[in-house]
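Note that this complex is displayed minus one protein chain, with the remaining chains in position.
The first chain written gets the first letter, and so on, giving A and B; residue counts start at 1 in each chain.
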Amino acid sequence: MKYLPLIVKNALRNRRRTLLTTSSLAISLCLLGVMMALYYALFIGGQPAKAQARRVVVRHKVSIVFPLPLYFREKIAQVPGVEEVMLWSWFGGVYKDARDQRNFFARMAADADRLFRVYQDYVIPEEQKEAFIRDPAGCVVNKALAERHGFKVGDRILIRGDIYPFDLDLTVRGIYTSTDFDDDTLWFNWKYMENMLRNSPRLMAGGFTLLARSEQDVAAISRTIDEMFANSEAPTKTESEYTFGLSFLSFLGNIKVILMSICFAVTFTVLLITANTMAMSVRERVREVGVLRTLGFGKPAIVGLIVGESALISLLGGLLGVLVAEGLCWVVRQGPAIVQQAKTLTIEGPVFAALMGVSLAVGIFSSIVPAVSAARTSIIDALRFTD
Amino acid sequence: MSQDVVIRARGLTKEFLRDSFHIVALKDVDLEIRRGEYLALMGPSGSGKSTLLHLIAAMDRPTAGEIEVLGSNVASMADSEMAKWRNRHIGFVFQSFNLIPVLTALENVELPLKLTHLKRGERVQHAATALKLVGLGDRMDHYPRQLSGGQEQRVAIARAIVTDPDIILCDEPTGNLDARSANEVLELLRRLNQEFGKTIVMVTHDPHAAHFATHIRFIDKGELLPEGKKPEDWS
Partner (left out) sequence: MILPISYNLRNLAVRRTTTLMTALGIGLTVAVLAASFALVDGLRLALEASGHPLNVLVTRKGAESELASNFERRVFDDLKFKAGIARNAAGEPLASLEVVTVINLVSVEYPEGANVSVRGVTPIGLEIRDDARLTEGRWFTPGRREATVGSSIAKRYPEARPGEKIRFGRGEWEVVGIFHSGQMARNSEILVDLNQVAADFGRESVLSSALLRATDEVAHQALINDLQADTRLNVQARSEKAYYAQQTSSGDLIRYLGTIVAVIMAVGSCFGAMNTMYAAVARRSKEIGTLRVLGFSRAAILVSFLIESLMLAALGGALGILLVLPVQGLSTGIGSMVTFSEIAFQLRITPQTMASAFLFALAMGAAGGLLPAFQASRKEILTALREG
């Protein structure tokens, strides 16, 4: 690497250009980083959070909008490997003004006494938990959600019913946090539903969430449950809560294609910008290439010097880009929980490696053409060259 | 071939195609240069003297004829071989100095040594020695733009001799210099020839510069004139 000092000096020759190119690379690659991090989290290497890995969701096979009979809960509880199971129901409804997106958050009814046993990542003061379980009109809310809307323990929250023919008048009994991720959810006591829908055929579960004894049991439990209900009035689809969350993705449009297209466009733009910089730099230095070759530098050394410079600039841009991308991931983590993967978004090892790979490739491909053509120019022509 | 002939050209011819014009730069040149000789090649612009220099330095290939430098048939070498050979045996001095602007004087001189197996410490030591030899021991950390033209050219000469080549080729080394600086450079070249026994071929059209050489030959319209003969219209 005795050429490194020369490469560094060459890169610093036109400081403004190098600065502009590096910043341009950093900006574009940070975008690429976030997109790749999302893609990775959603489709490749996303891992459920620790407590979540054991949670399994049972829902109607045809669609989430179809309810399941309540007695399924006891049948599910008897499946080997199931530690706890709770029912839940999506209440929907309208909080304040539905047109304001911020007023949209999950409002779910659930078995109050089982909620915290299934969601073991939830952290809540013991007395708040007890108060919630005791109050048939009580609810608990996630801390981030509570902060956004200013909910405090003891507050009343009114939700107008739309799917169900009644309104909710709830009292906040507790505010929970999670050791995994904030889920922006309001959970209220299932007893509220029981009281309102007494003797109604509509008193059904939206679905069930169970806690498996171990992560290894999840697959077997899912199979057993689906087989058990295959020929019942309501066939089920059982999957890990993590996979279940992903099934809502197609709702946002074809995220896979959109992410891929953006990644492609960004990479290509970066390639163009770097290639342009290198083409300009090399053009200004053709004479010097002639001098170097007169001194005895061979063609490979010339190509190495130019490609090395380009690779250095793009790797530097890539590194800066990763740093900014990690910052952007932090911003995404603060955003709304559209998908849970967004709440834990970060630049994982493989994404980092891929980004550095892209940077290196951009550095090499953007300079290989001007480098080779500069090296190929005859010494005499190179020495005579004027830009 | 007698031992002390270091450059031998036979029927050397070089033709160019420039902008669809066919140009004969060198026509059937025969030349022998002995070890320790200091030859000034003179002639009007476009006479082909630089082309001859380029062919000797293996920077270009002849269209016809043979050229043997230090016993090697340089025209038949592969590109990478040529480069290595040039690094080891030839020092080249340009009219416009051609120093790398982002490198200091010392780093410029060290540059050709990067192609050798010398360690960093040795490279720096050699470069410093060469710079001291050209009288610039106190300018090592200066960048080219901080040096005068004469100093720049002396750095270029240091760069040319740092690999201890057998032959030094100079292409109008004083062309861009004022009279005083030119004299310094010419004195230096003469020292290299006399004290260190370097073979020097210098292209120039300045009679004063040519005066420092041991031999003078003229080239006119691509033809090497016999010793002692000048072009007809030469003043």
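Structure notes:
The criterion applied here is as follows: contacts are C-beta pairs under 8 Å (C-beta built on N, C-alpha and C of every residue); 3 or more make two chains touch, one makes a residue touch a chain.
Note that the coordinates shown come from a computational prediction; the quantities given were computed from them, not determined experimentally.
Note that the absent chain touches A when the full complex is taken as a whole. From the set A:Q128, A:T171 or A:T269, the residue in touch with the chain omitted from the display is A:T269, counting the whole complex. Although one chain is not drawn, the whole complex shows that of A:L158, A:L252 or A:A353 it is A:L252 that touches it. Although one chain is not displayed, its contacts with chain A can still be listed: residues 16-17, 20-21, 23-25, 27-28, 30-31, 35, 62-63, 65-66, 92, 94, 98, 101, 160-163, 165, 201, 246-248, 250-254, 257-258, 261-262, 265-266, 268-270, 272-273, 275-277, 279-280, 338, 387.
One rule holds for everything that comes next: only the chains that are shown with their structure count from here on.
Each chain gets a centre from the mean of its Cα atoms; for chain A and chain B, those two points are 64 Å apart.
Of all residues in chain A, only 2-3, 5-6, 9-10, 12-13, 287-288, 290-301, 378-380, 383 touch chain B in the complex they form.
Every residue of chain B that touches chain A in the complex is listed here, in rising order: 54, 57, 59-60, 79-80, 83-88, 90, 92, 94, 98, 100-103, 107, 111-112, 114-115, 120, 159, 163.
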